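In this view, the complex is presented without one of its protein chains, the others remaining in place.
Note that the chains are named A and B in the order they appear, and that numbering of residues resets to 1 at the start of each chain.
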Amino acid sequence: VTLASTSTVTHATAQVLDRLRRSAPRVQCLTNTVAQAITANCLHALGVRASMATHPDEIVAMSRSADSLLVNLGTIEPVRLDALVRLLDDTELSGKPLVLDPVFVQHSPLRLAWAKRVLKRGGVIVKGNADEITALRLHFAETGCRPVAIVTTGAIDRIEAAGRNSIPIHAGHPYMAQVTGLGCAAGAVIAACAAVEPDPIAATAAAMTLFGVAGQRAAAFSAGPGSFAVHFIDELAALDAERLSESHT
Amino acid sequence: VTLASTSTVTHATAQVLDRLRRSAPRVQCLTNTVAQAITANCLHALGVRASMATHPDEIVAMSRSADSLLVNLGTIEPVRLDALVRLLDDTELSGKPLVLDPVFVQHSPLRLAWAKRVLKRGGVIVKGNADEITALRLHFAETGCRPVAIVTTGAIDRIEAAGRNSIPIHAGHPYMAQVTGLGCAAGAVIAACAAVEPDPIAATAAAMTLFGVAGQRAAAFSAGPGSFAVHFIDELAALDAERLSESHT
Partner (left out) sequence: VTLASTSTVTHATAQVLDRLRRSAPRVQCLTNTVAQAITANCLHALGVRASMATHPDEIVAMSRSADSLLVNLGTIEPVRLDALVRLLDDTELSGKPLVLDPVFVQHSPLRLAWAKRVLKRGGVIVKGNADEITALRLHFAETGCRPVAIVTTGAIDRIEAAGRNSIPIHAGHPYMAQVTGLGCAAGAVIAACAAVEPDPIAATAAAMTLFGVAGQRAAAFSAGPGSFAVHFIDELAALDAERLSESHT
């Protein structure tokens, strides 16, 4: 998959969206309690199923029957870390797409240690804001650990992988940063796309484009971040190839 | 209570709604973290109070002073299961109305084991989608365990009990399945109705009718599942005998 131009990204995104809606993958989200509801609502709006198991004794069963995995380090608790160990140790799960969201890793040595542990598994897509990704770069440099894709979110989202140019996604709206959990939900949508698109860069670009276009469209109807959050879900549910090609310029 | 016709259900529902608004029962919800907020918002819209205690050392005190109980198996964690054991073992709570929502029981042997343990208490109303109820039917057949009511949610909700005909509730809207936690909230509303209506079938039919009518009305104003979730709460709060009789046809 070559992603040289915006129209190529848009076209590829429409194909990924079509696959999501037709196959309805399930994403097992080990995620923070703040973002769980909006994460599931975003997934549902795209036709994706969500499960949020956190018990160590069911995480493997729930993850094996899921199509991809999200590990978000917000509001980590001992029991959720026990579950994470089980998930990382299960060899049947080692090839399943996994997205890591290292929330506030720059403020917590505990989260940094766990982010490193997840990265060690290999095959990981990492999504974070500039502060979070910066906090991980030293680790990448020291260990040679390379995630299969790194997304740095911001006014322009940037996607990078070893040996490829960085892909900028010029979409979205400043309201997106004000809605709690929307960034975390983006991580889940990347995982959903990775369940139906084997190239991690293409999957990530599709997810960020879906989010960015829905955000641009929703902002047009919104009086503030409260109404934006509502319209965003409506727009995500209404996305199709035509709306994608109209909006993404 | 005979529930032979739709108008009878509507009339009985209006009476239950009136009792909810006048007596403001409190439902103690041992429920998943994804659905907690929307569950409490649905209860509040009906004039019902919600508590969400999960600590094993307070679950009995909070449950004894509550009017009915919800046990939802989504995002179960060891500590919440410890609390559940205390709740099930307390003899003062054995007669209190209890609704079980066996979320994703078909995907997790752990949840199946706990669903069986809750059912053993007796006097339980079970609410689930077709996959979840199917996963429990073998257990019903093998053990002879009979919940006092079984609700299978779907395009048409079906309510059944031993020795009675199945009652279909022709209300609701497809958006309802897209809003995270709304199915879980329905379980809490059944528990609320069971606090003011001793017949579990009548209580369940009233709850599903309240939800279905609010859903039908809300869908008329909604551009997608995001705005639907907002209007749904408004419609639930505005429900009265007149709106019930208009909408439920």
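Please note the rule applied: a contact is a pair of C-beta atoms (placed from the backbone, for glycine too) under 8 Å apart; a residue touches a chain by one contact, two chains touch by 3 or more.
Quantities reported herein were computed from a predicted structural model and do not represent experimental measurements.
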item	value
Hidden-chain contact residue, picked from the options A:Ala35, A:Val48 or A:Leu69	A:Ala35
Contact set of subunit B toward the excluded chain (per top definition)	33, 36-37, 40-41, 44-45, 50-58, 61-62, 65, 79, 229-238
Touch list for subunit A against the chain that is not drawn	32-35, 37-38, 74-79, 81, 104, 107-111, 177-181, 222-227, 229-230
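Just so it is clear, only the chains that are shown with their structure count from here on.
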item	value
Intercentroid distance (Cα basis), subunit B paired with subunit A, Å	32
